[in-house]
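Missing here is one protein chain; the remaining ones are kept as they sit in the complex.
After this line comes subunit A, so read on.
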């Protein structure tokens, strides 16, 4: 009996070593942790329960039958993050370069199925050279099985991908369909075709880092939601994100104890909006001063900075924030910012996360590049996302809410529940100067008259009261009371229920 127990321990020891000590050291030498070390950092200490530790591949071509390491290049199982259940898979680069075989894929699929059945997030740690070439089409089939499960799980459980090494070719499409992608600076990259193929086909010379490194995907492509300095920081930040997310789409977002009075006043917000309407200010200050403990988890911080998206807590409960950023492009909407915000709004709506929208938007960015790029349909994504959202929604207009962009930014007309405005708000069809030049076109030659018309327009429309008279603004609030008012509004909406007409699914303008 004792021998049998010992043999189990020995088998476990061997499996835990993955590709062996030399390859573990090589992994460390690249500044990367091993699959198991990463799980140690991701999950609560001692909470990991492994599945399929002894699974081995079935390939017999190219001499593969001689090498059948236990686990087959991926570590799978479940554990807890701050006591909450999550499922995890972590590709082991020390075993066949983390390449995906049929059995490797089966292990991932098992975790995905369990996660959907039991309503808990899946976190995938990607560090893989790609398909297991020796297995050919069986490997491709494995990818597709994973993809199909990603799709089915989408909107049911949160799916998070952490790219901690190579992720190339077909492998990119599993992370692509998850809710969040995080990368590690300098040690991870993602692309559909690598630098060698790029050079052969297009003659472009580009490094892997330039083509698909963390900087590229957080700043240019928007494929990744954030990038971190190293594995340790990345996994700590994934834990932090999971603390904000509900386990599945049938559960409310988590609540945790908080140390910040919901009725805290911030007198300094009364001077946040500068006297000159053309002077920018940092909308993040409002977010930080509204949030519990100033804690803000930003999503896509480095992309389309003219809009800010991320999570805060109010009274310990998760709230998604979408905010125009006057510091960048005057906070206007454009293709990138619309896409970024639309995806965020839809994530929040899918997972019952209430939405706070902070508005200072002068309109849509004009220009051929925008029109040729399809700003009509991309802008419509954000409009569509807000219009279909049924979660509690609170909107605060701090300054400009002009034109169509006013409609888009969670206006009353899109069934936002509370629409507040600061006294500095200007809800109007456009800025005073532009409006005057259209309405009083005949006076265009007379600078004095135009100035008078502009001043008249400002007096009449550059304020929140015209909109408030019509009930489009529910109330004009003092800036310093924003946290208190917004927190109370969300508190009153905790039992909000909205029925949408039955449909197979909508047809959002993709």
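Convention: a contact is a pair of C-beta atoms (placed from the backbone, for glycine too) under 8 Å apart; a residue touches a chain by one contact, two chains touch by 3 or more; residues count from 1.
Keep in mind that, in the parts below, contacts and distances are computed from a predicted model.
This complex has a chain not shown, and the name its UniProt record holds, of "F420-non-reducing hydrogenase small subunit", "propionyl-CoA carboxylase", "Glutamyl-tRNA(Gln) amidotransferase subunit A" or "NADH-quinone oxidoreductase subunit C", is "propionyl-CoA carboxylase".
Considering the whole complex, the residue from A:145, A:210 or A:270 that touches the absent chain is A:270. Only one residue in the set A:14, A:154, A:193 or A:230 touches the chain that does not appear here, and it is A:230. Taking the complete complex into account, residues 28, 31, 33, 37, 40-41, 44-45, 47, 80, 82-85, 185-186, 228-233, 236-237, 240, 243, 246-247, 251, 254-260, 267-272, 275, 281-282, 285, 292-295 of subunit A touch the chain not shown.
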